[in-house]
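Note that this is a trimmed complex: some chains were dropped, and none of the rest were shifted.
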Amino acid sequence: MSKTAGCCQNCLHYIFDYETPKTLVIPSLRVGFVFRFTQLLVVLYVVGYVCVVQKAYQETDSVVSSVTTKVKGFVFTNTSDAEPRFWDVADFVIPPQGDNSFFVLTNMVDTREQTQSRCPELPNPSTTCADDCDYIEGYNDPRGNGIRTGLCENYSTTVKTCEVLSWCPLEIDTKLPERALLAAAENFTVLIKNSITYQKFNFHRRNILPHINSSYLKICEFNRKTDPDCPIFRLKHIVSEAGEDFQDMAVKGGVLGILIDWSCDLDWWAGKCYPKYSFRRLDNKNPVNNVAPGYNFRFAKYYKTADGEETRTLIKAYGIRFDVIVFGTAGKFGIVPTIVNLGAALSFLSLVPMVTDWFMLTCMRKRELYSRQKVTYLTEEADTESVSDVH
Amino acid sequence: MSKTAGCCQNCLHYIFDYETPKTLVIPSLRVGFVFRFTQLLVVLYVVGYVCVVQKAYQETDSVVSSVTTKVKGFVFTNTSDAEPRFWDVADFVIPPQGDNSFFVLTNMVDTREQTQSRCPELPNPSTTCADDCDYIEGYNDPRGNGIRTGLCENYSTTVKTCEVLSWCPLEIDTKLPERALLAAAENFTVLIKNSITYQKFNFHRRNILPHINSSYLKICEFNRKTDPDCPIFRLKHIVSEAGEDFQDMAVKGGVLGILIDWSCDLDWWAGKCYPKYSFRRLDNKNPVNNVAPGYNFRFAKYYKTADGEETRTLIKAYGIRFDVIVFGTAGKFGIVPTIVNLGAALSFLSLVPMVTDWFMLTCMRKRELYSRQKVTYLTEEADTESVSDVH
């Protein structure tokens, strides 16, 4: 019994005896100052830089977003190349449904009344022929415009080219208007509605801010200085803010990013969370190492003639694709990042005594005295008896 | 030689002499208890909160996703406004290809047989005229519907308005049906196929879970309680789960988010990674500070008459755009976050002796005794001799 009791007591001693380092107090103002000053530096860094500047105490979440766009405007074209025509949104915005990426047609090459038939190729060194179109059976030039029939036909009075089976007449996309057909598109406006969510914080926002009323929205137009919150943008303004010229860009097309930055600090009040708009050209306008410069694509409108034959109007559409890109990170006080950052700071605080000791034992005049009283060397002679007991 | 040897030995001493703090053991149960209890608190926090609740030992990755949608349903409309018509998916789903964002037409204003021609403007204060349409040359009202010709024509027997060059007849979008034309669209279903990847963990998943078989998929319909894993959703159900009424929403349109949350814990077994569906209206239905409420866009179907003239049917389409938004973060044990969090916890453990010392030296009855034995004051008098040696 007494043995168990003794064991228990030993155990208790083992667990609850508190072992604390013996310390030496150095009443030196200089050493004390070095100690406190180093401590202060670490604390300042933690409070000032980590907490205030970097907000490292925050948990973060990425934005989840939904965008609706609506272009407004119309234009009347009356050039020598084409017949006069009135264009509205249904004609020049592709796709029509107003996603986060919309295309505004500014220039085009249209080829009307195409039918499935045969016609001579466009003349170039590999398509011109003299008498018979000599080609390997089954070979179709991937840079050509159709399936060769083997015949050689008159392209014009002077040139003969290989005949192809294709949508004829072939598109001649070299005569692109040098001044954009829909140059007036620069005055179109686009309304961008953007709704975002930070799921982790259950935070929802729209880019139409609460303090904006309907009457303002009917007349406003985005301007970084005077109307930074208006979600209606004039295309010309977007392009010029991106450092480009609308008329230049309209000829061959391009891709323009409308970037909405929703970086938010959700800590104190939600009102600090505003969208910040910026604009940047996303394709490479530099003609060096540039394949297929600008932005264009082909689409067709299909018709049927009275006798049931299918015809189409092929349109090579040049224009500006606007990509609304929403990004951002929200931060909010979180216990884990706070603990981790405080922990790291504490680690550095635990370095402070080491620095001060080093200073005290090397730079101070009385370093010998400090060293003698702080550091004891193991005394082997006293092996058989307790050091404490001896004295 | 002996000098070098001595130097070496010094160096060895410098590197391998181990300096350990001298400690004082306090056999006080109370102090020991405070020490152990504080330690326990820190350990509990680290194990319980950081590890179990916050899973801070995990590396995280964001989801990469691909979505396919397929709407099913048809409807027959027979209202007084329009002629009877049968609608199927090809008629009312735009765009047809089933991306992560699809639009279901529910209401519309269609203007048929539009041609490039001249017609009087819709009457409003700025377009009505008496005799001649006085306007600044080249000025085109951006809120008008076309290019003014300068003439003043009869809009009706009582009203004369400025004539414009436009797609005529002009669209009159004020007579929007008050009950949605395709009200029956609420019974359409949509199949959502979603395939996700966590690249960092090389983890792939589909929202059609392995335990689901084809026969179940043919008859099931998503229901949070009875069929939470079925990827087929009834539109009415989606809208009502978002807290909206389908018939209300169908009239003027709107944007509805189908949110798929793929937050996963990949640590123990992959089976814990399921999609969680939720639904939320993304546009602002609140009529205050709301520009262009609802969701609509205009598109046109182009036709050619027998004599080659282009006509179009302009459709102002109102409806619900469903945005499938996939988000989520996967976590998996990672050595770096574990180390960082353990390190931070250790830092806090190193605070425990400080707390205990403070408690011991201020709150305990024997604090004087503890202090005397723990803390030594520097004794300047003993300057010339080693403190240890003196005693």
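Letters are used for the chains, namely A and B, taken in the order the chains are written, and counting of residues starts over at 1 for each.
Assume contacts are C-beta pairs under 8 Å (C-beta built on N, C-alpha and C of every residue); 3 or more make two chains touch, one makes a residue touch a chain.
Small disclaimer: the values here were computed from a predicted structure and weren't measured.
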(request) Note that 2 identical chains are shown, then give how many the whole complex contains. (result) 3
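Convention: only the chains that are shown with their structure count from here on.
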(request) Averaging only over C-alpha atoms, locate the centres of subunit A and subunit B and give their separation in whole Å. (result) 16
(message) Give the list of subunit A residues in touch with subunit B in this complex.
(response) 12-13, 15-27, 62, 64, 66, 68, 70, 72-74, 76, 84-86, 88-91, 95-99, 187, 191, 193, 195, 197, 199, 204, 206, 208, 210, 212-214, 217-218, 231, 301, 303, 305-306, 311, 335-336, 339-344, 346-347, 350, 369-370, 372-373, 375-377, 379, 391
(message) Which stretch or stretches of subunit B touch subunit A in the complex?
(response) 19, 21-29, 31-33, 35-36, 49-50, 54, 56, 62, 94-95, 101, 103, 116, 140, 142, 145-147, 165-167, 255, 257, 259, 261, 280, 282-284, 288-292, 295, 297-300, 302-304, 306, 312, 314, 321, 323, 325, 327, 340-341, 343-348, 350-351, 353, 356-357, 360, 373-380, 382-383, 386-388, 391
